[in-house]
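Excluded from the complex is one protein chain; the other protein chains are retained at their positions.
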Amino acid sequence: MGSIYALAALGFNIIYNATGIINFAQGEFVMLGAMLMAYFAAVLKLPLLLAFIVVVLLVACVGLILERGCIHPLKNPSILVLVMITIAASILLKGVTMFIAGKEVHGMEYFSGENTVVDMGGAKVPTQTFWILGVLGVVVCGLVIFFNLTLAGKAMRACAFDRTAASLMGIPTKRMVMFSFFLSAAIGGMAGAVIVPISMADYQSGAMFGIKGFGAAVFGGLGNNFGAVSAGLILGILEALTAGYLSSHYKDALPLAVLLLVLFVKPSGLFGSEAAGRLKKF
Amino acid sequence: MMKFFKKQNLFCVVLVLCFSLTVFSFAQEKKEEKKEPIKIGAIFSITGGASWLGEPERNTMVMYVEKINKAGGVLGRPIELIVEDTEGNETKTVNATKKLITKDNVIAIVGPSRSGSTMAIIDIPGEYKVPLISCAAAESIAVPVRKYVFKTPQKDSDAALRILEHLKKKGVKKIAIMSEASGFGDQGRLQLKKYAPEYGIAVVADDTYGPKDTDMTPQLTKIKATEAQAVVNWSIVPAQSIIPKNMKQLGMTIPLYQSHGFGNPKYAEACGEAGEGIIFPAGRLLACDTLPDDHPQKKVLMNYKKEYEERFKDSVSTFGGHAYDALFIIVEAIKKAGVVDKDKIRDEIEKTKGFIGTGGIFNYSPEDHTGLQKDAFEMLTIKNGKFVVLQD
Amino acid sequence: MADPILELKDVCRFFGGVRAVDGVSFCVSKGQIKSIIGPNGAGKTTLFNVIAGNMKPTKGNIRLQNRNVTMLPDYKMASLGVTRTFQTIKIFSNMTVLENVMIARHPRSRAGFFSAAFRFPWMRREETSLIRESRKYLEFFDLLGKADHPAHTLPFKEQRLLEFARALANEPVILLADEPAAGLNTRETKDIAALIKRIRDTGVTVLLVEHDMSLVMDISDEILVLDFGKKIAEGTPEHIRKNDEVIAVYLGRRAEGA
Partner (left out) sequence: MMKRNIYIPYAVFLMIVLLAPMFVKNPYYLGVLVQVGIFSLVTMGLSLLMGYAGQISLGHAAFFGMGAYASAILTGTCHWSPWLAMGAGMLITACVAWFVGTPSLKLKGHYLAMATLGFGLIVNIFFLAEVDLTGGPSGYTFARIPHITFIKWTIKSETSSYYFVWGILLVILLLTLHIIHSRVGRALRSIHADEEAARAMGVNTAQYKVGIFILSGIYASLAGSLYAHYIRFVAPDPFGLMESVLLVTMVIVGGMGSIWGAIAGAALLIILPEALRFFQDYNILIYGAILLFIMLFLPGGIFGGSQMLWLLIRKIPGRRQEAKDG
């Protein structure tokens, strides 16, 4: 579970870094990924890998459309307006999904066969968990390589650091924003695609992924990808521990309380430095 | 400063204009009203958290109202169905109810889908003297009896009793309860805890989960460590299909009982292989193929199932059945009353006896607005991915 | 030195390993214009922030009119009479020019949530006198004609003036001006110099951080030179002009920097 939060948090970060926006439609990307995956793999019976690739591309395109249609046309928007736009967009995405896919829940088999488990020191771990961890690992490695070794990645980091300076250096910041939406939507789509066998999805599951992902992103320090991954995992583990040992009522409350306490003590998140926080005003 | 504030004045005027426009448009709308059709209102959670409940309910209503109208309507007048959406939100439900009653002047209301929503509006029918038949299960809707409020689903407590009976028969002494943190799950949890001692059954674990949770392994791991001989899960959301999966992954072999909220073929489908052998109480609709031919409900159930599935290309669920029952109870009452009068219709609804619906055989009385006994529930199980009546 | 308004003793401010301000001591006397100069990164702005209460000193002691104010937060310092202007103009762009000045009277008025909500008679009187006083300050800076304009519509120089008007309306004991000539041309700089003198003549002590040497030499009564967070010289403009170490620092730095 934590891995999914981590993936969602990564998505938040990528857009945040490029634009300073918190994209509240991020959860919707995860939901779309899950729904499409269920459709392609379970209904159309496409081979897994093909379905996965198609899903990720499709969700990424939705991200692109979102950016082109809603973010791009604005000339000089305030952060708050952008946030509201992403909220409105997420309502729309939800609505469209509801009409196309219906209101039922969709699920599918585990990637490696129904209900297969691996015995690990007495604890039975579903094989899907490894798929999820694997995807997280691949995404993290991919991002590290992308941001550090490729020109486009470096350009995006430059944008994150100082947008004006980056555009003066000839980096097409607008295109970078577009690309960041593409990338984070793709990551969201991946997260959705791997989670659907475990948790199933309907048109409303986006909000939960969104909140948890946002929580993880803030917890780890906005804009800090390493922080996002660790914080996502920590939140997931905290949740499981609370439900297992304390009270399942407060399963969601305790990690939140921990998050709040951390913020109060260290206002820029666990791994965020104050300077890197680059606090954006509303 | 003068100028600055003057500008503000103008915005206020604009605001005020908008406000008065709305007011006037409200006032205008009232005039266009035709008296001809008989208006029946319906309030379902068509969107929002419980849309999978509201959807079949609405579909059922729409389909049968069309059918009735094609056959000449009731008392020679067509029925006009006005469906409202609660969005699963209590405030919206209140608005919808008031709209139906005071703006649309409906003569009776079917719904809401959920217990919480029903409780939010429970006094309104009495205030405006409009009969309402709820499609939500909670016992508190009909206990204490409210003059204008009826319900069609079976009682929660009956479901709990049926489960406990079965557990007792199987010699189970210790159970673990899982429930979803919602009105439905909470009611069931309370009922189970209340009646379990009467059957000599101890509750050794009592856990909840959020309606949108995706993994119940932590709770189940905790339960696994107890001496529970069976898990009883009370939920109405898709999340419950995850429990059998999780249990299988954890290697738990104790039987899983679900509530009547499991009565949706999609849930069984979602469980896949892990769902085999789940035991749960439900109306007979789901397993009507396996009912003996001489069962009084068989014909009604088979017809409803056939018609619904033909029209909507979607498997039938008990929830739609609740709406079916409510609609036809009202229609029968109108026929018997002979006039379209809210109070007379209410009286006739209360006099309903031996009405064969999808939920069971309804007998309302001034003391009982539930209409069903606990034998309305049949214990079902999943065999080869299909609901069948449990034989033993 | 007679009548010290502000007194710093061995004030330090470290950021991790960086000693931005390192053991600085000095006095500002009443009615003086004192300037702090030094190369980029010498710790001038940090020192300002420490005095104004924006940052707590790591070590050391600050006294205002013989009162220990070392650890007081910035808004307290402001109400005690330490007011500042900023290097990058910080006017309240969402308010009118007049309201900008009225804000400065904040510590000198007392209406709270409750009294504001119910508009007690005394509160109305306070508001009226607030407007009257604030208009006086605007008049002093020739801004009265634009009192009701939104502050962000003013041209740059007038925004700077507004910042001064606002600072003065705070009735400061000592005014900390952070590079008031930044972004202004030579003529405007001259106007600012005259203005600072006028402010001093109203009895307000001025502590100045400035890069523009001509401005500093022209108006300062005393100058303090910082380098790497340390005080390297202090004295009258003539004295500083002749100080070898100061010249070395400036020339040396320039040679490196160029």
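So that you can tell them apart, the chains are marked A, B and C in the order they are listed, and the count of residues begins at 1 in each.
Keep in mind that, in the parts below, contacts are C-beta pairs under 8 Å (C-beta built on N, C-alpha and C of every residue); 3 or more make two chains touch, one makes a residue touch a chain.
Every value quoted in this text rests on a predicted model; they were computed, and no experiment measured them.
Colleague: List the neighbours, among the chains on screen, of the chain that has been left out.
Modeller: The chain that is not shown touches these displayed chains: A, B, C.
Colleague: Hey, which of B:Asn69, B:Ser140, B:Ser315 or B:Gln373 is the one touching the hidden chain?
Modeller: Of all options in B:Asn69, B:Ser140, B:Ser315 or B:Gln373, contact with the hidden chain holds for B:Ser140.
Colleague: Of the listed residues C:Gly23, C:Pro107, C:Gly183 or C:Gly235, which contacts the missing chain in the full complex?
Modeller: Touching the chain that is not displayed is residue C:Pro107.
Colleague: Write down which of C:Leu8, C:Val21, C:Ile62 or C:Ile91 is the residue touching the left-out chain.
Modeller: C:Ile91
Colleague: Considering the complete complex, identify which of B:Lys98, B:Lys168, B:Lys298 or B:Arg311 is in touch with the unshown chain.
Modeller: Candidates B:Lys98, B:Lys168, B:Lys298 or B:Arg311; residue touching the omitted chain: B:Lys98.
Colleague: Which residue from B:Pro56, B:Gly183 or B:Gly320 sits in contact with the chain not drawn here?
Modeller: Checking the options B:Pro56, B:Gly183 or B:Gly320, the one contacting the hidden chain is B:Gly183.
Colleague: When the complex is taken as a whole, what residues of chain C touch the one chain not shown?
Modeller: Touch set of chain C with respect to the missing chain: 52, 54, 73-76, 78-79, 83-84, 86, 90-95, 99, 102-104, 106-107, 109-113, 116-119, 123, 126-127, 130, 150, 152-153, 166, 170.
Colleague: For chain B, which residues touch the unseen chain?
Modeller: Residues 1-2, 5-16, 18-20, 22-24, 26-27, 30, 46-47, 49, 83-85, 87-92, 94-96, 98-99, 101-103, 115-116, 119-123, 138, 140, 181-187 of chain B touch the chain absent from view.
Colleague: Which parts of chain A face the unshown chain closely enough to count as touching?
Modeller: 16, 22, 70, 73-74, 76-81, 84-85, 87-89, 91-92, 94-96, 98-99, 207, 211, 214-215, 218, 222, 247, 249-250, 252-253, 256-257, 259-260, 263-264, 267-269, 277, 279-282
In this section, only the chains that are shown with their structure count from here on.
Colleague: Taking each chain's centre as the mean of its C-alpha atoms, which one lies nearest the mean of all protein C-alpha atoms here?
Modeller: Given all protein C-alpha atoms shown, the central chain works out to be A.
Colleague: Just the number, please: Cα centre separation of chain A and chain C in whole Å.
Modeller: 47
Colleague: Would you pick out the residues of chain A that each touch at least 2 other chains?
Modeller: Nothing qualifies.
Colleague: Considering only the defined contacts, which chain B positions touch chain A in the complex?
Modeller: 47-49, 51-52, 55, 181, 207-210, 212-215, 217-219, 221-222, 238, 241-242, 245, 248-251, 266, 270, 272-274
Colleague: Of all residues in chain A, which touch chain B in the complex?
Modeller: 1, 98, 102-105, 107, 109, 114-115, 117, 124-126, 195, 198-200, 202, 204-205, 208, 239-245, 248-249, 251-252
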